[in-house]
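So that we are looking at the same thing, I have put the structure below in structure tokens.
Heads up, one of the protein chains got dropped from this complex, but the rest are sitting where they should.
Note that the chains take the letters A, B and C in the order they are written out, and that residue 1 is the start of every chain.
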Amino acid sequence: MIRTTGLTKRFGGLTAVDGVDFELGQNELCSLIGPNGAGKTTFFNLLTGTLAPTAGRVEYRENDWVDVTDDGPHETALRGIHRSYQITNVFPTATALENVRVAAQAHGGNDAWKLWRNVSAFGEYEREAREILDRVGLGDETDTVASTLSHGQKRHLEVAVALAGDPDVLLLDEPTAGVSSDAIDQLVELIRNVAEDHSVLLVEHNMDVVMDVSDRVAVLHRGELIADDDPVAVRENPDVQRAYLGGYEADGDGSNAGGNDTGTGGEPA
Amino acid sequence: MSEPTETSDAPAVTDRRGAYVRRVLADHAVHAAVVVAFALYPIVYTVLGQTPLGSEFEVFLPRVHAMVAVLYIGLFAMSFDFISGYTGYLSFGHALFYGSGAYLVVLTATDKVPLLGPDTPFMLLILVAGLVAVALALAVGAVSFRLSGVYFAMITLGFAEVAHVFIRNWDHVGSNPRDGASIGAAGDAFAVGVPGIDALQVGIGRLVGDEFGDVFGIGVEFGTAEVSYYAIGAVVLVCYLLMQRIIHSPFGRVMIAIRENEERARAVGYDVFRFKLAAFAISGFFAGVAGALFAGYRRTVAPGNTFDLFFTAEALLAAIVGGFGTLAGPLFGYLFNASVEGVLSTEPHGIARYLRDVLSESTLSAGAGGVTVADVINVLVDGRADLYLGIVFILFVLYVPRGILGTLRDRLGGHVADRLPERVRSRFRGRNE
Amino acid sequence: MTDAAVLSVVDVLVDLLEPTTLVRILLDALSKSALYVLIASGLSLIFGLMGVLNFAHGSLTMLGAYLGGAVMVALVSGSTSEPVQLLLFFVAIAATFAALTLLGGAVEMTLIRPIYDREPLFQILLTFGLVLVLDELARIAVELYGLQPRSDWQAALGTAPGFLSSRYTVAGVTTRGLYLFEVLIGALVVAAIWAFLTRTRYGLYIRSGSEDSEMTRALGIDVRRTFTVVFGLGSGLAGLAGVVLMWDPRFGASVPLSVETLLVAFVVVIIGGLGSFRGTVVAAGVVGLTDALMTWLFINHVDFAGLPEMVTFLVLVAVLIVRPQGLYGIAEVGGH
Partner (left out) sequence: MSGDPPALELDGVHSYYGESHVLRGVDLSVETGENVALVGRNGVGKTTTLRSILGLTPPREGTVRIDGEDVTGEPTHEIARRGVGWVPEERRMFKHLSVEENLRVATPPGSDVSKRVQEALDAFPALRDHVDREAGDLSGGQQQMVAIARVLVGDNDLLLVDEPSEGLAPLIVEEVVDALGTLAEDVTLLLVEQNFPMAMDLTDRFYLLDQGKVVETGDSNAASRDDETIRRYLSA
């Protein structure tokens, strides 16, 4: 559904993403893992057009492959690439329903420009929003103002906003961040559920979740894709082990200096 | 919390229609009440003025003439809130749009605008004023919306000041552009109403407008101020309803989404730049209309009460007191400010003059340490509205940041217009049950 | 372009390149830049460290002009000798600076501190409320003491020593002694602020705090107290500028001085860039030169009195378009 060729992003002297070739198939769930600063969030920002790459291409499959490298975030969203955020990033004083409704409305062509019509005349977006809220388990919270939801519920809402407008590709950035272990089970359930009819690229630190839900696992280390395989194979891969545990004793590793992920904007580590 | 369901036995169709009408009425009950209150105000003012406490009422209630200003400056404040309160972008140069609308009217009337003759119908002129403001807003916005926060405020202020300085020195305006331009009492009043049908139009203006004796045959006389009040009030009401309509449209929801979280609004698929620009243009339109109404009523414009930074500040003050992001709030906010100004005014209806008249000579000359009561009135009361408004303003920023209407909404848990009737209804039912 | 227009542009250029013209414009630019840097530096310090755009800055300058003027009028009599007059001027500066520093510190602690965690909008609004209150209080005082609020306060202007009011010839151009004196004061103040920021411990705290407040706190520095001190000093500087303007016949102590200086201060600080005192100094130069050049153009070639002011605002708009963070601003903090 989406693929990159030689995707590279440099910030000054830092190469955050370094020549990544990656492809995500239809209805596939691929996890993207890697130590802090490996370039995961930057990679997301490149896919959604939030950042422009220094080199390389991003393509998206509609009927045929379309080059979306130069598209802005709203253009990629309209094509069907949606994302969630690592830190809850919704519309805080709007209700849960309005959060999803306004996101659904974005995909209604010129409807958002109909200044003279009351929102209530566009029931289809509200229906869609209600369905999505039901699907993510927030059906009882439609009228709750987003900022007053519990943290776990907010993480569900975060996914719900990304689901609005019927995307084909979902990029989920640490959906379980800061969620307690019992609430994680529900999120895992949700991720599995949405992966049935979406192509999902999941950034996740919780390895139990990753091993549990992924069809495939890709590992970024210092901006480079060092592994891309099924979960078990990735777990056994010595390069991956070293990336996580450090290559300090093992000399030869890491000729690539300075893969610092400046694009993350502070991870809640 | 949900709408009460109708339980009438009438046939389904009539039931639905009846329910719809009742719902519309209920939804707009507060709107209607406010409109009626405003409509009755001149009559109430006259009636109260004739009571034994007449002179007290005249001190504390704004005169109808002042209420006309509440309407057009209130409209300006609402247009300011439309962009600043709903998208979060502080338009610090908003006076630019008001000023261009006002100058357009006066310059047209004095035959100084190409293509528009002095006899252009006022209703058309209002529209042109709005469109000129739209053009300016698109030009200013196209550049300014690349910035945000304080920088957006500053660049819009910069644009407005360029225009301010220009208009203050542009001798095309008049022989002394610093004093502005005036149409004078000569010539026809500007007519508000249905263009082309004289019977459905009235002239506005305090000195030149229409007046009616013995309206409805009940002995109530409408002077120029009252006639202008209703005519301008009608235009302001239409403008308010249009803005309210837009706020409640899908477009309005996008504006709010931008205010709440611009990054996310973009990520869900909105080209936020175009939405901000359009909202700015709409806001500019109504500011331009407000300026045109002002010029039509006062028939004179000056840089200081149109393009000035402190004129934008009037809107800011009104929005803070009334409530940012409430649309109607700024009108009430300005009503409050204008009332304070009226009470503390140096003019005959102000409280200073009243106190001097009412208090006895001995009270006035009483005092301690060489300071008499009369001195205190002169120094701390007479024309000191800015001092107290400044203090009120600071207190609002510190303790009532959501303003009057915003705080009311928070208390009621929704829009006043939606919630108030419901509250009343539920209380009423509660008592019956 | 028509031939006439080309001709007149050539005329203007020929005229401009006349040595005495250049010297005249440069002298004018220098004295204006000095005033602008005085007016803007306090605002720049506050904005740089705290991100608070203090709308009351101009009002503090206006208060400074009246306070300084009051000190001078009280102390200077017909028999005061010129050197003593000059000495008293510095007394007035010291007294005003101290008074307004205290006022600024008090305002920060009581009014600004409770709203740091709100959006920047509220800081703008709050300081705007202060403008209304301070300006009205000034009007009340002016009325009480029977001073003239609108036109220049002649009594204060009259306390300037004769040698500053006289004219001097520099490189073939005649100028007032006062303007040269203002350049001197401007240079002294810039040097003093510069030394304070770079040579003192507190200055270092201010600079590190404006870059990264959290890291600064983690080094054991009470950033909140730094805020109070900076707001106080910034207010004191505003007052100092007022005392200087009190002697200048182009300004003088008056209530409208408040808005007049506020707008100039904004333009200079925004052009210079958030958090950069160096930027403020350079921007004062740019604005001073623009003003001088446009004033010359207006007097000699273009019949439009608003030219200098209008072009100044156009420069602001142009800078914000080309470099939104200002000349020396730091791009990543531009979101304030």
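The working rule: contacts are C-beta pairs under 8 Å (C-beta built on N, C-alpha and C of every residue); 3 or more make two chains touch, one makes a residue touch a chain.
In this text the structure is predicted, and so the values were computed from the model without any measurement.
With respect to the full assembly, the chain omitted from this view is in touch with A, C. In the complete complex, the hidden chain is touched by one of A:72, A:108 or A:178, namely A:178.
Of C:106, C:173, C:204 or C:314, it is C:204 that touches the chain left out of the display.
Across A:101, A:154 or A:198, the residue that sits in touch with the chain not pictured is A:154.
For the chain missing from the display, the contacting residue among C:44, C:216 or C:235 is C:216, taking the whole complex into account.
Summary of contacts with the chain left out: across A:2, A:17 or A:33, the touching residue is A:33. Across the interface with the omitted chain, chain C contributes residues 201, 204-205, 207-208, 211-212, 214-224, 330. Chain A residues in contact with the hidden partner, per the touch definition given at the top, are 13-14, 33, 35-37, 87-88, 151, 154, 174, 177-181, 205-207, 210, 217, 219, 234-235, 237, 240-241, 244-249, 251, 253-254, 257-260, 267-269.
In this text, only the chains that are shown with their structure count from here on.
Farthest from chain B, judged by the mean position of CA atoms in each chain, is A. The most centrally placed chain, judged by C-alpha centroids, is B.
Averaged C-alpha coordinates give centres for chain B and chain C that are 35 Å from one another. One inter-chain figure worth recording: chain A and chain C are separated by 50 Å, centre to centre, where each centre is the mean of the chain's CA atoms. Interface residues of chain C facing chain B in the complex, by the touch rule stated above, are 51, 53, 111, 114-115, 118, 120-122, 124-126, 128-133, 135-137, 140, 143-144, 259, 263, 266-267, 270, 304-307, 309-310, 313-314, 316-317, 320-321, 324, 334-336. Taken in their complex, chain B has these residues touching chain A: 1, 245-246, 248-254, 256-257, 260-261, 263-272, 275, 278, 282. Residues 90, 143, 146-151, 153-155, 157-159, 161-162, 165-166, 168-170, 309-310, 313, 316, 320, 379-380, 384, 386-387, 389-391, 393-394, 397-398, 401 of chain B touch chain C in their complex.
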